[in-house]
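Complex shown without one protein chain; remaining protein chains in place.
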Amino acid sequence: MSELSRNVLAGDHRSIARLITLVENDEPGAVESMKQIHRYTGQAQIIGVTGVMGSGKSSLIFELALAFRAEGKKVGIIAIDPTSPFSGGALLGDRIRMTDLSTDSGVFIRSMGTRGMMGGLTSSLYDVVEILDAAGMNVILIETVGVGQDEVDIVKIADTTLVVLIPGLGDSVQTIKAGLMEIADIFVVNKADKPGVEQTVAELESMLDLVSKAERRTPIVATSIKQKKGIKLLVSKISEHQEYLKKSQSFDKRRRQRYEAELIEIIRKRLMGFIFDEKKLKKTVDCCIDQISKKELDPYSAADEILGKILK
Amino acid sequence: MVEKEIIKQIREKRADWEKQKYYKAIQESPERKQKFKNLSDIEIKNLYTPEDIADLEYLRDVGFPGDVPFLRGVHPNLYRGRLWTMRQFAGFGSAEETNKRYNYLLNHGETGLSVAFDYPTLYGYDTDHMLARGEFGKCGVAISSLQDMELLFHEIPLDKITTSMTINGPAAIVWAMYIANAENQGIRKDRIGGTIQNDILKEYIAQKSYIFPPEPSMRLIVDTFEYGFKNVPKWNTISISGYHIREAGSTAVQELAFTLGDGVEYAKAAMKRGLVIDDFAPRLSFFFNAHNDFFEEIAKYRAARKIWAQEMKKLGAKKPRSLWMRFHTQTAGCSLTAQQPEINIVRVTLQALAAVLGGTQSLHTNSMDEALALPSEKAVRIALRTQQIIAEESGVADTVDPLGGSYYIEWLTIKMEEETYKYFDKVEQLGGVIPAIEKGFFQREIAESAYRYQKEVDENKRFIVGVNRYKLDEEPSIPILKMDEKGEERQINRLKKLRKERDTIKVQNHLQRLRKAAEGDENLMPFILDCVHSYATLGETCDVLREVFGEYKEQAIY
Partner (left out) sequence: MVRKIRVLVAKPGLDGHDRGAKIVARALRDAGMEVVYTGLHQTAQQIVSTAIQEDVDVVGLSLLSGAHMTLFIDVAILLKEKQMEDVLIVGGGIIPQEDVPHLKKAGIAEVFGPGTPVEEIVDYIKKNVKR
């Protein structure tokens, strides 16, 4: 086992951070360590936090982290912000809300850019979750970008997905993209000190009433950071969900789905790397694209040709 | 002001002039820019004529100084009667050092005092607090207790001079210390005059020296309005500020709109408590920036007076004094350069002139070394002399609102009023000032303007002399202020001694009673005064409030 892997398993912050960087940048040593640490993962509870911008996700995660710390748990936080499609850079500012946790050795916070990946996530997210898991985190909170309809991808990774709303979101809860409403394991109506809470909760309830044959009624928790209300309840609902998963065997099913998604992602990255690598297939690909433009070749035949070269 | 027929003639004549004479002139000397825009991105024409203010009626829209709409001023005879107060913001190191600087300034002709506090004090921490590390006295004077306040004003007659204190989060407590000190000197509360900045809304928006969240902060502010009206009637219990909003990067229009918007919010908060607007409105004062665009700044001040009077009337104010927008001005710190610092004197002169032509009630002129350190004696003296030359030698103080009637100024004044009301509408749509703050509206507008300005400079679309034009290879060095290095140690020892020698039980009792009152809704000023009189420190008093009110954490907005 590499020294880096050993240090990560020992929970050394510097090494955890270093491995995350290596994995994000696809640098040598990354894959070796990822292979070595996998068997030490599986004990962390993964909670995804998604929702519209301005719903107070960061503050909510901060409060949840405090609550988990009070239970003696180690907490990992992954805060994702959008990478600019133009410059490739990113402004990662979610830590501002969590600044008091920076010096708590039982908490590890990492900010990440989406780096071109759709879904409000980052393609290295699976890796980072595994790293934090192997490093001993009991709970891993993931904050997604929260724009558009793509946040639904978080279900692939999280055991429990929280969808955060705020009261007075305009006309109705129906205006929120359908996918977002379906992925929620728990609805959180944050900033519950503002007017319109009851109405938002009522709309959510009636929407849930319409969902037939649901095995489990999605709980709705109203929280207010200002008034310090609802956090304890939210934590207990998260526990309940965890219990429910284990009892209903959905737990294994979800985990399986996660590893499937992770495997697909690793294969996809490798494949893309191969295809767009100068030394490998890029020249062939470029040539195909030229031919497609000139109508000398159609895209499907081009795909046949390229895949044929890989699968040979 | 001018009849329709004459306007028509002017319009036709202008069209001719543009086509012939002006067109020819541009061939010979082409325009320096494609578009001439001022700092608020308002496009400025080549020439303004009566046509541009055709709808303006003198008696209805411009009027006389002292009358609605107050465009020309709130005082009928302004500087012909009494010059503006020359009030230089000052403070550094320990109270003793700053007391010396105050005496220097008073001896050199300043007519009002203005206190700058260090960061620990601004945030309600004593000098020996962990977070105060390295910050003692660096950007202002350290005041940790009534004892320091006593030293600060040693031998300064508080019944003869007014003092402005730039303090916000812990304003109520520092004000209490000032009052207590005056009382100990035998001067009654109703005889002292001055200002506390006490404007928390702009802290969330720009200056960032907040402590508590918005609600309890507003409560404290209304407490000071109430207490001031009843007990300290000559005191301006708030200085609603645009200076810092501008320094954070806003445009002049934003400065105007956000400041007056904050002002209306304070008035509404006070009325919600049940205070009568005509009781507290006369003691609301303002604080604006004086930035580079000469005419824009003048138009800004004039528009501010008109808008404020309108808004106060809307809220039901009836007394004339309730409609007066009285303001202090400071020249723009952010416009000064570290490069070729002496030329900052020129910048400050132009900015100060704009403030005077705009009718400011009191003025602070920055020193040339502001981009390097706190002002040296020589630099602050020159800054003071700048005001004195404008006052005594330039003649601009000899008539009221000299630029009234200028086609450009009157047009720009109207334009700025229009733009301001657009912002008022936007904020209204967001649910009001505090919801807009929570949504990050003002902060975003300011960050955008700041970024745009920087881009213009970096891309050489906007020039700053000495920075991206007319640079020097070798920069001259000027002497900068040196502070007493032993000051921090002295202060910490003083605090230790104070804590030992005071009546600890009394202090604890008063702090306890303050806590109880803070949890309820009584006016906190009397309780704070008790704490302060018994020599509870600033930090101890603020800690009680921090525990009850909580602390504010900002969001990330770029």
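A and B label the chains in the order they appear, each numbered from 1.
Note that in this section contacts are C-beta pairs under 8 Å (C-beta built on N, C-alpha and C of every residue); 3 or more make two chains touch, one makes a residue touch a chain.
Note that the coordinates shown come from a computational prediction; the quantities given were computed from them, not determined experimentally.
Among B:Q310, B:T337, B:S406 or B:N509, only B:T337 touches the chain that is left out of the view.
The missing chain, though absent from the display, is touched by one residue of B:R14, B:K208, B:K319 or B:R546; that residue is B:K208.
Listed here are the chain A residues that touch the chain not shown: 13-14, 16-18, 20-21, 24-27, 83-84, 86-93, 95-96, 99, 102-103, 108-111, 113, 115.
If you put the missing chain back, the residues of chain B touching it would be 119-120, 122-123, 125, 131-135, 138-139, 207-209, 247-249, 334, 337-339, 371-374, 447, 450-451, 454, 457-458, 464, 466-468, 477, 480, 553-554, 556, 558.
In this text, only the chains that are shown with their structure count from here on.
Between the Cα centres of chain A and chain B there is a gap of 46 Å.
Every residue of chain A that touches chain B in the complex is listed here, in rising order: 54, 91, 93-94, 96-97, 99, 226. Per the touch definition, chain B reaches chain A in the complex via residues 213, 439, 553-556, 558.
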